[in-house]
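Scroll down for the structure; my scribbles are underneath it.
Every protein chain except one is present and positioned as in the full complex.
This part shows chain A:
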Amino acid sequence: MSNQLLKHVLSGPPIISTSPNPPGKDLKLFQPKKNTVLVSHGRPPWYGENGNLIGDAFVIGVAGGSASGKTYVAREIVRSLGSIPTVIILSQDSFYKYHSPEELALAHANMLDFDHPDAIDVPMFVNCLADLKAFKQSNIPVYSFAEHQRLAETKYLYGATVIIAEGILALHDPSLRALYDLKIFVQCDSDLMLARRIKRDIKERGRSVEGILDQYLRYVKPSYDNFVRPTASHADIIVPGYNNSVAIELICTHVRRQLQERSNQFREKIAIPRPGIKSKFEYTTPSPTPEELDLTVLPNTSQLQGIFTILRDKKCSRQDFVFFVDRLSTLLVEYALQHLPYVPKTVVTPVGIEAPGKQLDANYMCGVCIQRSGGTLERGFRRVIRDVPMGSLLIQSDAATGEPMCLQVKLPAYIRNRHTAEDTWVFILDAQIGTGAAAFMSIRILLDHGVREEHIVYVAFLVARGGGISIFRRAFPRVKIVCAEVDDEMEEGWLEGVQDEVTNPGGLGRKVWIMQPGLGQIGDRYYL
């Protein structure tokens, strides 16, 4: 199989190259930068009230000859689309195969054809793209052009709404083509591509014209003629490789319309917090009981009541608030641990006697903190579970729509890798479940990563019975919810405008749902 990669030169003079890089691949040294993740103001919900995903990511395939301007087209599309959520540009170059020692030697001798379709690990490309399209995480390979080798490390990607897959052979394989919602071929005259290439390689790589031409004739040109150009027939749109602003504008109009149509179609199904308002999904008129909601509530001891009385008091000093929050979170996390599995284990005590006991039966464990107020549980968590990784999610509600927006996803490596995620127990730390919007989103993020629903333990001080918890429960019946107290209702309130460049540039006040009697703004009281 590796022989297919080789291109034996039977005629012509031996190539003398001054560059340590293989012919035709000089530019690739720069190309890890081609995998770009662009984040805008946040990601709105991508799931419905039943917790299931709605639709998938919009995938655009961009193919075209080397130096035809694919990257330019991709970037222009992103720029022109403007304020859409996360966009990922995925470069075909990341998916060069892992090379055997023989291939590696050839690569270093500039004898390996990197323009041939066989150089690409198509199954992996397809898997990664399919995962991203299905809103899953993907750990894409990292290819080093200096070492001509795929590296052990990978790059973690998650959460794109639009994905642009770009590469000379992006439209070559049928299984790749099946994933695209839009296929673009950047058409450019060979002489123009060659001219750009010569200019670029001399300027950026300091190579000789002769060397450039030689590699062009040996690898680049045959590949273009045999594999790249024919794929233009699969394209939905053929874009000229120069003066293409009109074409890009047309594409963007199309993409925007497509995204808008999806959005309109899904709007109704998207889980938007509306506690108290009986939506058509809200069957139960009276607030459900903690039993119906399957909540694990701390035993209501006199100390717990005393702690809550201190915390709920608006005159509570900050020192007291911090101390009692830490004390409460310690109790709460201890209580939450009952949901972990234990197996029998017998040990020998220093007295020399065997004692039957139990030990934890969980391969991986980690915490995920919902910023900012979830951070108030962190000290308690650390007092109980001292040595596990801790992730963080930043979810804010959009000032205009009230929709939750995912601003940052930082997850422990256990969760980033799909095969360990399936075995990981996750404790989500959050101050309270009111509308349930952030809770909903955080669970969806974990499920997207392959964490099992029954392995998620949601730890919160307070849950509002009349809030979004019933919708949450219907969507995710197997998530364990541990809380210290259950409040009855949610009231509509008005949050004084906090000027925030990202979510609220005007500093306007906004309507929020407030738990009653509640704990107030727990994050503010703990941190500010």
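What we mean here is this: a residue touches a chain if its C-beta (ideal position, glycine included) is under 8 Å from a C-beta of that chain, and two chains touch if they have at least 3 such contacts; residues count from 1.
Convention: contacts and distances are computed from a predicted model.
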Options "uracil phosphoribosyltransferase", "Ras-related protein Rab-7a", "Glycosylated lysosomal membrane protein A-like isoform X1" or "Queuine tRNA-ribosyltransferase catalytic subunit 1": UniProt name of the undisplayed chain: "uracil phosphoribosyltransferase"
Identified contact with the non-displayed chain, of A:340, A:394 or A:413: A:340
Positions on chain A where the hidden chain makes contact: 301-303, 305-306, 308-309, 312-315, 323, 327, 330-331, 334, 337-338, 340, 342, 345, 347-351, 353-360, 383-384, 386, 491, 493, 514-521, 525
